[in-house]
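Not every chain is included here, but those present sit where they belong.
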Amino acid sequence: ADTLAAVKAAGTMKVGTETAFAPFDFIDAGEHVGLNVDLFNEIGKELGVKIEWVTLPWDGVFPALEAGKFDVVAGPATITKKRMERYRFTPPLAEATIAILKKAGDQTISKPEDIAGKKIGVGKATAQLDQLKEFSEALPTKVDIREYPAFTESYADLAAGRIAGVANSLPNIAFVAKQREGTFEVVLPPFGKKSYFGFIGLKDADHAPLMDAIDAAMLKIKADGRMATLQKKWFGASFDTPDSVKDPAF
Amino acid sequence: MSVKLFELLLQASIYTVTISIVSILIGFAIAILLSGMLLSGRGLFVRPAQIFISFFRGVPLLVQLLLIYNLLPVIGINVPSIVAAIIGLSLCTAAYQAENLRGGFASVPRGLVESAEMVGLTPRQIFRRVKVPIALRLTFPALVNEAILILKASSLVSVVGIVELTRMAQDLAGSTFLPLQLFASAGLIYLVINWLVALAGGLIENRLPGAPR
Amino acid sequence: MTFDINVLIGQWPAIVSGAGVTIMIWILGTIAAAVIGFLMAVARQYGGMLIDKVLGAVVAVLRGTPFLIQIFLVYYGGPFVGLDLDPLPAGLIGISIYGAAYFSEIFRSGFLAVPRGHIEAGECVGLTQGQIVRRILLPEMTMLVLPPSVNMVVILMKETAVLSIITVPELTATLSAIGSQQYAFVEALSALALFYWVLVEVTGWLGNLAETKLSRFRFFNA
Amino acid sequence: MSVPAIAVRNLVKTFGETTVLHNVDLAIEPGQVSCLIGPSGSGKSTLLRCMAFLEEATRGTISINGEVLGFTEDSQGRRERISAAANRAIRAQIGMVFQQFNLWPHMTALGNVSEALKAVHKMSRKDAEERAMAQLVKVGLEGRAGHYPSQLSGGQQQRVAIARALALKPKIMLFDEPTSSLDPELTGEVLNVMRDLAAEGMTMVVVSHEIGFAATVGQQIIFLDHGKVLFSGSPQEVFKKPRNLRLEQFLDTYLDRGASMLL
């Protein structure tokens, strides 16, 4: 069945996500807020439907997507080659290029290359891990890479002093540093190849019209400047993102 | 950490408590049935009960929940999150409680069953009126234990979209980046809930009439 | 629904190593938990009021809070109070202590179920307290504590999955990493379920075997 | 001759290798008090339990008022099990008082006595409790109706057990060592209750070490030794002129022990 038709008929589009991915999706004072919430509201307006959120831990998101519990996944996720084999990505909504978060006042790291030989945390099985590995190869002494099940734990270990920094996408760590000013600090500039965040949907024929419609809506939102406004609101700066990613760097 | 965050945790813990309590009660009813099947001595009843216990004790609860939540819709039953959570927890705790009860039934003094046979009670009446109350008395501490385990295991129902205590702590840690404070607070709330459960268990246990010698 | 088993087959070395870590932590942790739990039960029984109260409070905290939260606080909070453990030892110690709290309660209920008179008979023929514990209490409570102990062994096995949060490379961490790298969540979870289910079946089978072998410790009430 | 209340025919009971009852043949006459005596381990409890079909005999049959209980056996020794419902119906004529009382710990004295009236006889709660209370009054326990077994003394528990059995108005009562753990004063109380029953014409089989009771109340004495019935007859035959050497020897030790100070 055509999912787009079903969504329009129902008047609501269900969006699945995890609410522990600030600043895209998070809980602030008990409310689900973030870039995704604002952006999907705009997409909903374009499609003429209301948005209904389903929040799950990341483990449960994809089985539920396949089971039809919702129509699309917000997330977002870094667009990678392997992931594109299984799922369909929307146009990018933010840059995912990697940068370093360090402890506030740490004089030993002032530019990305300073992490050579140091212990750096990164999320296990993430696109950021691949980027960090590639960057590390190019340094005189390799980075001592520590993998964490989720970034929350790597930030905890950075605070505890077990590691010297965390490598993650710039939008995420910029938010962390803002939240815990005086504890953490971002090391600029970002490094490595450019990569981008996209929303995720199913590749099958049933979902193609819906995904096409979302793509079109997002490009429209980007073209008329609403996207840049939202990026400013949540990241403090806007990004220059391509209209689509056909051949990701990783 | 602000008072607001603690309030959010407390609100989330309402899910933890209600889902757990409902599941434990439903699970108990199923467990009685299962242990009765196990003890019936008839293959027709014993095998299915064994398979049930093997599955629900063997497969991680997380996977059970995902199956109930995501597979039932495939065969046309669309279960809301809260129902999926309660079904999952109930079936899982039923498997564990059935094993506990089996031990309790095996410990009912044989003479008490014989005296029931002598006054003419049917096997079913003996089960309901003699064995169940005595086995319950014998296994009550184990049942309270199971209740505490389920209260803690209920954190897994977040996988079907319910933001209970642990999930709320994780979500809040994901935006405030204060995981130690949030987890310590969540731990404290669990401790208080479980302490109350143990306290209530102790009170009920003392009210249960007559322990067998 | 997408289901591509090759995703997993390609990663078999990582999976085998994850399974190995899980089994190692599970077995060592369970043995340590049972031994520590037994000693705690003995200490509570014979160590006097104060030890009983203190250990009772420790057990209440360990049983009253989720393992996930305990291990997170100890591992990530530890360095702030000068306790800096590596993931593997932290995980092993964590499982052992968490399990010990439960085992101590199982053994304690076992002790209480042994009729006082049997202990007194031992005292009267001059057995020492150690001999009474070893030769009378332990064998007499065997059948009573066996089923809850098997339950506990199963529960501890599943708790090892929590150790992924402190970066222990056990099977759940390994498989969910494979899952999220390639977005093959269904495959990863299926493999995980199958693995734990097999381990639980083996445990249950060993438990039944033990019940049969030890059935001479099953006493029929007159 | 009338149909015996209990007819034991050629009964054999083995536990694994050990044979505990050897081809026991017995007829318990209705309306009489029969006492089962014999040394420890001779099989008294086992025989009583077989009579109530709490123990499955290995061979032989038990009939209650002419109806076969448990297993039928044909001339070739083929045994066939009787349906559970039929067994329950036959067993309804028998009441048993256990050595350990076996009261249900989760019910009060009144609950213990009224339970079967409600569950088996389908009496209303009110009627059942009225009848149970009447029975408790009979054994002098009206003041303890609301007590749980753990709150009753040994003698009181014993009397509740008797009341529980009697409330069902059985035709036959079986007692297994009803006084072994009671002190002389309590023993007296229990024996009085039994004497009253005997006077009302109840058929009773009593396993007892209390030879005094056997002598005064028993109308038939059955002496069991090593799983065999060595003697069965009236108290006069037993105590005045025992003609069985083994029985004589058994009784001698008793007279030896107790008589000297009483005489």
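First chain written, first letter: the chains are A, B, C and D, and each begins at residue 1.
Here is the rule we use: contacts are C-beta pairs under 8 Å (C-beta built on N, C-alpha and C of every residue); 3 or more make two chains touch, one makes a residue touch a chain.
This is a predicted model, so every value here is computed, not measured.
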Checklist line | Counts per chain label over the entire file, given a single displayed copy of each | finding: A x1, B x1, C x1, D x2
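We adopt the following convention: only the chains that are shown with their structure count from here on.
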Notebook entry, point to check: If you take the chains that touch chain B and keep only those that also touch chain C, what is left?
Noted result: A
Note to self: Taking touch as defined above, what minimum step count separates chain A and chain D?
What the structure shows: 2
Next item on the list: Indicate, using Cα centroids, the chain positioned nearest the centre of all protein chains shown.
Entry: B
Next item on the list: Indicate the whole-number Å distance between the mean C-alpha point of chain A and the mean C-alpha point of chain C.
Entry: 38
Margin query: Measuring centre to centre with CA averages, how many angstrom lie between chain C and chain D?
Written below: 51
Margin query: Distance between chain B and chain D based on Cα centroids, please, to the nearest Å.
Written below: 45
Next item on the list: For chain B, jot down the residues that touch at least 2 other chains.
Entry: 62, 66, 109, 111, 179-180
Notebook entry, point to check: Which residues belonging to chain C are in contact with no fewer than two other chains?
Noted result: 72, 76-77, 80, 189, 222
Next item on the list: Could you list each pair of chains that touch one another?
Entry: A-B, A-C, B-C, B-D
Check: Where on chain B does chain D make contact in their complex?
Finding: 109, 111-112, 114-123, 125, 129-130, 133-134, 137, 208-213
Check: In the complex formed with chain A, which residues of chain B make contact?
Finding: 4, 8, 11, 62, 66, 69-71, 73-74, 158-161, 163, 167-168, 170-180
Check: Okay, in this complex, where on chain C does chain A touch?
Finding: 1-2, 72, 76-80, 84, 164-167, 173, 176-186, 189
